[in-house]
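These notes are about the structure you will find just below.
Shown here: the complex without one of its protein chains, the others still in place.
The block that comes next holds chain A.
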Amino acid sequence: MAVKERKLTIARAMAEGIAQEMRTDESVFVMGEDVGPLGGVFGNTRGLYDEFGAERVRDTPISETAFMGAAVGAASDGMRPIVELMFVDFFGVCFDAIYNNMAKNAYFSGGNVKVPVVLMTSTGGGYSDGGQHSQCVYGTFAHLPGMKVVVPSNAYDAKGMMIAAIRDDNPVIFMYHKSLQGMGWLGTEKGATVHVPEEEYVVEFGKASTAKEGSDVTIVSLGVGVHHALKAAKTLEQDGISAEVIDLRTLVPLDRDYIFASVKKTGRLVVVDEDYHSYGVSGEVMASVVERDISILKAAPKRIAYPDIPIPFSPIMEQWALPNVEKIVEACLAFDYHQEQAALI
């Protein structure tokens, strides 16, 4: 008998994962701005307040330094806080608690103090929210040792990664992209709303996945970029080019072997990242290939990232600056697919 698949948005998948863990583990609680009765401005704590009440689903004052620090303190004392930073752009007001405490205390204590915080935060633009509400800053968070950093591209991964994050004894930064949340007002990417099993399950960190197999070029991305890459791959198929799309899923730990294996197969690499171009994810992914064996490349790798500018408000400017399907297609078409030998040796 055919069972109708249950599809959830990322927001609902996150909330479901949190709820299931809260039911089985008394030490899990949620805090942040508007996470209570409102259910989070991006919907990922909907229903939690009604089920678990104000003690375990706490609206905080706009005091990020204090509640981020409090998450560290509570986690070190046996709790498992899930704390929301509403927009990742707001990290500046509380970064010390994250960068110097949350991320380092386990190390400073020789592993004796565990800091199992889940810091969930929204990323990304595309809807003209201006330069303080549209950034991705993946690289900023991934750069510092001591925090795991994960970025789901679909609801299945989001639930499994949320549960994994809650159970992890380390701080995990869970970065969700606004345009994947399934909030109508953000013009949601449909591909992120997928089948999500009812039971609890874990998506292991450090494992990238193949969103689409291919043989001519590897497109590596994360979050919403995966959906752009999949659309680009469809277009490229019409030109007879077979693109493989790799979804990084976790930035820390980074699945370097997996990326390498795919590029070894295709010989060509394009990285798509909505974070700023320089010093970020795209450079790291390319480095992880070329520092291992540059000879597997048939051509110089390319990256499509956000230019090194603050995000402009004007829709014309912002859309121009964002990675998109056309840019990916163009980058992939620019390779010479008839050249069989490695070009770089």
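By definition in this document, a residue touches a chain if its C-beta (ideal position, glycine included) is under 8 Å from a C-beta of that chain, and two chains touch if they have at least 3 such contacts; residues count from 1.
The rule is simple: contacts and distances are computed from a predicted model.
Asker: One chain isn't displayed here; going by UniProt, is it "Carbohydrate ABC transporter permease", "Ascorbate-specific PTS system EIIC component", "Acetoin:2,6-dichlorophenolindophenol oxidoreductase subunit alpha" or "Sugar-binding protein"?
Answerer: So, among "Carbohydrate ABC transporter permease", "Ascorbate-specific PTS system EIIC component", "Acetoin:2,6-dichlorophenolindophenol oxidoreductase subunit alpha" or "Sugar-binding protein", the name matching the hidden chain's UniProt entry is "Acetoin:2,6-dichlorophenolindophenol oxidoreductase subunit alpha".
Asker: Among A:300, A:317 or A:334, choose the residue that contacts the chain missing from this document, as touch is defined above.
Answerer: Checking each option in A:300, A:317 or A:334, the one touching the absent chain turns out to be A:317.
Asker: If the hidden chain were put back, which of A:127, A:260 or A:337 would touch it?
Answerer: For the chain that is not drawn, the touching residue is A:127.
Asker: Which residues does chain A use to touch the chain missing from this display?
Answerer: Counting only chain A, the missing chain is touched by 33-34, 36-38, 41, 59-66, 89-90, 92-93, 126-133, 184-187, 307-310, 312-321.
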